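With one protein chain held back, the other chains of the complex are shown just where they sit.
Chain naming follows the written order as A and B, and within any one chain the residues start at number 1.
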Amino acid sequence: MAVRGGAFIFVSGLTAIDPQTGERRPGTTASETRQILANLRQLLEAAGSSLDRVVKVNVLLHSMLEAPNMNEVYARFFPEPPPARTVCGARLPDGIKVIIECTVLA
Amino acid sequence: MTEKLERVAITPRNPLLNASRAGNLPHVPGIRVGDYIFLSGMVPVDPQTGERSHGPIAEQVRLTLSNMAHMLESAGSSLDRAVRVHVVLADISDMAEMDRVYREFFPVDPPARTAWSMQLRFGNGCEIECVALAG
Partner (left out) sequence: MREIIPAPLPGLDLRQHYGHHQSPAIRAGGLIFCSGMLPIDPRTGERCHGTLTSEAHVIFGNLKLLLESAGSSLDRLVQVHALIYDSIEYDVLNRVYRQYVASGPPARTVWTAQIEAGFKVELDVIAAA
């Protein structure tokens, strides 16, 4: 999921899964975003880092129409000031609505 | 004020894998900066002939990752020093096959990965890029 290398931690593209079981938790773009970011917060804290050390986020959406729904949830997770970000629409696997990857200061 | 990091272009020992030069394209195969090497996206090219492969996706992924290994080794690094990989597939249904071959190249402690599908040029089945720790 996350790999430490040099000054940074590189986090794989995360999807909405149950953090204990790894089971997929499909939902709306908003609910999937929420699950992903909650998992990310846990993951980073376990690695001795935190959401406020994220430097860059890439968000892949199954449709750019969903960007506002993603953004509304996203804004609640990242404290001020937020990391840099790029959002685009692409074909995602298995009906997944959103994938989020990031690079974090270790 | 910390010293500014220098950027150094990297090129593959095998010139047939230098798509930047072959295509006279405005990019380099890769750049080393500080502790990192950033590679441009790589596609399935036969390292003997320089020709694109349009075989089954497993073969395309294998070729691309072999070429990526060569690229990193040319720069004094290696595939096991990759920290982030992006795999783009032309066909999202190729994910499982891609993953099967991918695991052969990253059997232990794999890098961070994000995989998805987009329209690719020239009929390529995959395009793969990575960030790796310099040697």
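Everything that follows uses one rule, which is that a residue touches a chain if its C-beta (ideal position, glycine included) is under 8 Å from a C-beta of that chain, and two chains touch if they have at least 3 such contacts.
Because the structure is predicted, anything quoted here is derived from the model rather than measured.
Visitor: Considering the whole complex, not just the chains shown, which residues of chain A touch the missing one?
Guide: Residues touching the hidden chain, for chain A, are 6-8, 53, 55-58, 61, 63-64, 67-68, 71, 74-75, 78, 81-90, 103, 105.
Visitor: Where does chain B touch the missing chain, residue by residue?
Guide: Against the left-out chain, chain B lists 2, 4-7, 9, 25-31, 33-34, 36, 38-41, 86, 88, 118-121, 127, 129, 131.
Methods note: only the chains that are shown with their structure count from here on.
Visitor: Write out the stretch or stretches of chain B touching chain A in their complex.
Guide: It comes out as residues 34-36, 81, 83-84, 92, 95, 109-118, 131, 133.
Visitor: Which positions of chain A touch chain B when the two form their complex?
Guide: 1-3, 5-8, 10-13, 58, 60, 90-94, 99, 101, 103
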